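Supplied in structure tokens, the structure appears directly below.
Excluded from the complex is one protein chain; the other protein chains are retained at their positions.
Chains here go by letter, A, B, C, D and E, matching the order in which they are written, and residues are numbered from 1 within each.
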Amino acid sequence: MKICYLGPEYRQELLQAFAGPGTEIIARDDPNGPESIESVYEEYLSAALLMKSAPELERQGFDAIIPGCFGDPGVDGARELVRIPVIGPGLAGMLTAAGLGHKFGIVAPLEGDVRPTETLVLHHGYEQKLAGVRPLGVAVLGMNDDPAYTLDALEAVSRELMEQDRADVIVLGCGTLSFRALDLQERIGVPVVNPLRSAIKLCELLVSSGLSHSKRSYPVPPKLTLAPV
Amino acid sequence: MKICYLGPEYRQELLQAFAGPGTEIIARDDPNGPESIESVYEEYLSAALLMKSAPELERQGFDAIIPGCFGDPGVDGARELVRIPVIGPGLAGMLTAAGLGHKFGIVAPLEGDVRPTETLVLHHGYEQKLAGVRPLGVAVLGMNDDPAYTLDALEAVSRELMEQDRADVIVLGCGTLSFRALDLQERIGVPVVNPLRSAIKLCELLVSSGLSHSKRSYPVPPKLTLAPV
Amino acid sequence: MKICYLGPEYRQELLQAFAGPGTEIIARDDPNGPESIESVYEEYLSAALLMKSAPELERQGFDAIIPGCFGDPGVDGARELVRIPVIGPGLAGMLTAAGLGHKFGIVAPLEGDVRPTETLVLHHGYEQKLAGVRPLGVAVLGMNDDPAYTLDALEAVSRELMEQDRADVIVLGCGTLSFRALDLQERIGVPVVNPLRSAIKLCELLVSSGLSHSKRSYPVPPKLTLAPV
Amino acid sequence: MKICYLGPEYRQELLQAFAGPGTEIIARDDPNGPESIESVYEEYLSAALLMKSAPELERQGFDAIIPGCFGDPGVDGARELVRIPVIGPGLAGMLTAAGLGHKFGIVAPLEGDVRPTETLVLHHGYEQKLAGVRPLGVAVLGMNDDPAYTLDALEAVSRELMEQDRADVIVLGCGTLSFRALDLQERIGVPVVNPLRSAIKLCELLVSSGLSHSKRSYPVPPKLTLAPV
Amino acid sequence: MKICYLGPEYRQELLQAFAGPGTEIIARDDPNGPESIESVYEEYLSAALLMKSAPELERQGFDAIIPGCFGDPGVDGARELVRIPVIGPGLAGMLTAAGLGHKFGIVAPLEGDVRPTETLVLHHGYEQKLAGVRPLGVAVLGMNDDPAYTLDALEAVSRELMEQDRADVIVLGCGTLSFRALDLQERIGVPVVNPLRSAIKLCELLVSSGLSHSKRSYPVPPKLTLAPV
Partner (left out) sequence: MKICYLGPEYRQELLQAFAGPGTEIIARDDPNGPESIESVYEEYLSAALLMKSAPELERQGFDAIIPGCFGDPGVDGARELVRIPVIGPGLAGMLTAAGLGHKFGIVAPLEGDVRPTETLVLHHGYEQKLAGVRPLGVAVLGMNDDPAYTLDALEAVSRELMEQDRADVIVLGCGTLSFRALDLQERIGVPVVNPLRSAIKLCELLVSSGLSHSKRSYPVPPKLTLAPV
């Protein structure tokens, strides 16, 4: 099974460690994409690139595609264009968290990410399971500047989600944060969901079960035809 | 007041007829955009173009922007980039209909448009007011081929929305259909909302009231700054 | 276009300033009505008077009716009795706010107005868009005693709605407060909706578009017949 | 315990039969009220009369008040004016039905009563328990013209609610229909709720338990004071 | 009318005081049941015992069954096995509270009871009426150790529900607490619902009205048949 992760190529090795035996993760970074995705504006820029790359990745024989941003930009459009699973980390993270407790909380990078994240939860149908979304207060490109500070801030905001919003499970709402899941889980004692890891495992679940998205939900656009199988 | 409508230029005159005294409608069609928008895939292509044009239109002195597709593609992203109102016909049509009756029904072009339209209703917070979405069964580019047939089909599907889904108001869920609103209203005897007309009037309402979207909901992306006023 | 505003006649000039070219606002105050409407009890007294006046106003040639209380008392009943739009400021204010941001907050006069206002939001189908309702702590008849104090109090409660309830748009939930919208907007930097102004503009939108409420939602009572057109 | 039923006096004996030992039902009919309540318009006329009678009934020593219309007209306003329970048959019927099965269906007199009844369900918070509302197709004043026909029609519409809307419990959504509950229950084999009977029993439940409505939900209007106890 | 209360036998006299004339309460305690029910685990142990006792109680001629735990353990299963009403105090308490005000708050014994109580509210369809659930911080078996302390704690947590969660009615979410309802109501001035008392009165309401649960919602299990009447 070959899964294409659309994001920084230096993450390929880290992601491969999450994959099961027989799964190969290949990271591809679009040079025309935004440096980071921290706004709805950048999500649309990224989504338009996915409209071009998704059919090409299917033709190249990939078994699944993971757009590397928690906002799942363009996933519904890409699903119209291909037969293979396209799994956003946002959906995968929420799915996983929904099965582990009463309500989950999401840590977003900045205040400006809170409302789009709430909208994403609504879009995926998880509103009833949401305790709240709170911002970390650290921009995506600064998260690795001081890893110890970032982890302390993650712990603080997670405790707010637990104590003030009554979250029982934490979802890390950003690809860069996702690699801190186990460190944070050890500190706070509740499940912490790494959405990239969940996306990889969910792709494995689907592909190995012979499942992909429904073409009734994501039909082929009227002016196009899918490539022959 | 100058409002930019992003869509076919031949509609400029038709839309001007809806405007109040002192309002000028200017239609602009992006030559790089899709010929019609009949899929989520095409919505993303269109949205990416709006990310480029919106700030330029604000700089040119427009007072409001109307992206000419019922799916409101890219509206939330464009609102991050400008201070002037960006009003999608989908939102404007639902807003108008919500004030006129118990529940509204939406006529979408094709079966494949039904689910994205339902998602749009959810996104705008009008789920409780929705009676249902039903497809006309005519593709956007074919709607003007046989106008009499299109109107008959509109009447038939509207009556289904009224009788089977209990809609009390009809919203025409496509820019091309919108010009048939008064003809249809005369036939079926319930309010029929023309979303393009509503979008123009809503822009007038907002601009004349000194209102635009909240920058707390649509903050300036961290890497950008708005042009000085 | 002639719009009848049911409320204090001294407001006629203030409201006329909100109207577009060609619109005439005429204020009518029912001498049998309550001095102010600050309870559900007074809403019912006011609603019963509207049952009498609405058909008469239609006969007199008005094009729309605006009952001058944010609680929209009697609007659904009056719509059964006439063909012309009857637009409550509560509905108009929520409609407008719903298009400007993620969630809106409403400032009500007193603690006792909070629950009826929440019920009104539910009734109009805007529960998903509501951040919260908070009381100003000033009775309607005292709001003009100390305008500077009232504005300071408005700012304070609006900031609570923004910071504690995460409102991105503010709706002034009372006719008397509504005239402070632009002053407040300048102070707090988010859109502040004047529901009376919105009601006037919404009437203009509907009348100029050939729209009114659906008679399927508001049928003629079985024992009555509408006057011939 | 003395309960005042506001409705036709000839029903006093029928209602007394539903009361427990020690409860006296007294029917009072307001000569200024509408002959029947079959529209929202007539509900407002009726509600305004309740605003006058409720405080007087409390002063006369009644222990509870039941406005005799399924639409519960004016109940929230009357609760502001008195300390004793004011229980509408609509609320009582829904409360009872909600405890007996998965979802309930309501039989309304005419098509025009369907939407107000749906709004009442929303208002009382029972939307999740509602299977549907369907009209009997018989006006209130004609229900006793042909009792056998009315019962046959009740059976037919109840079966539609059960088979098409999946109702498991039936609520008779009109005072005049309510006396047919046991006859209908015998025919269709699912619980049929008589809302007037439920209103009487709910008053008994509350009064004997020392309960009444919360004055935080229904505060005394600012310009009034309650009579001393 | 004979009602079987499944719980400590020393409560029989206390409960009898809540019953109307002609109603006999008989308390039965299952020696194999858990000493108290303070977890979902113990609810399942208790529910399995109810599966055995319910049909036997119906055969013995009881007219209604009240499982003596606010979590209503096993009620839906028992309703499949009998024709007589099976009324849990949780349902009865919520039903009663729902009719008395805008939103109700529930006092649960311990933090660990909060989420199961929230789930119970969802299960019974009262989510829209719920202000919140807060823990008393006293285990069930310790509530009678220091009654004055328990009442003070009840008052404190009820005031939090009123002031922070905006509850207008309080429901005591535990059988042992329920006997303090009138004491607490006197202190806090809003209705306080005793769920055991409500359960008894609701049984009386149903039995005297000829009502029980719908066999369409709770059908006889395929492998069983009910005893002949």
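To be clear about the criterion, a contact is a pair of C-beta atoms (placed from the backbone, for glycine too) under 8 Å apart; a residue touches a chain by one contact, two chains touch by 3 or more.
What you see is a predicted model; the values in this text were computed from it and never measured.
Across the entire complex, the residue among A:L120, A:V138, A:L172 or A:L202 in touch with the chain not shown is A:L202. Only one of the listed residues, A:L100, A:A156 or A:L224, touches the absent chain: A:L100. Across A:Y5, A:F70, A:Y126 or A:F179, the single residue that touches the chain missing here is A:Y126.
Counting the whole complex, the residues of chain A in touch with the unshown chain are 18, 20-22, 87, 91-92, 95-96, 98-102, 124-129, 162, 168-169, 182, 185, 189-191, 193-194, 197-198, 201-202, 204-206, 208-218. Mapped onto chain E, the footprint of the missing chain covers residues 35, 38-45, 47-48, 50-51, 74, 76-78, 80-81, 110-112, 115-116, 119, 122-123, 139, 217-219, 221-224.
Rule of thumb we're sticking to: only the chains that are shown with their structure count from here on.
Using CA-based centroids throughout, the chain positioned farthest away from chain D is A.
Of all residue numbers used at the contact between chain B and chain C, over half are used by both chains, marking a mostly same-residue interface.
Repeated interface, listed pairs C-D, B-C or D-E, reference A-B: C-D, with more than half of the contact pairs matching by residue number. Centre-to-centre separation of chain A and chain D, using mean CA positions: 51 Å. Chain centres here are Cα means. That of chain D falls 26 Å from that of chain E.
The distance from the centre of chain A to the centre of chain E, each centre being the mean of the chain's C-alpha atoms, comes to 43 Å. Residue numbers of chain B whose C-beta contacts span two or more other chains: 102, 168, 217-218.
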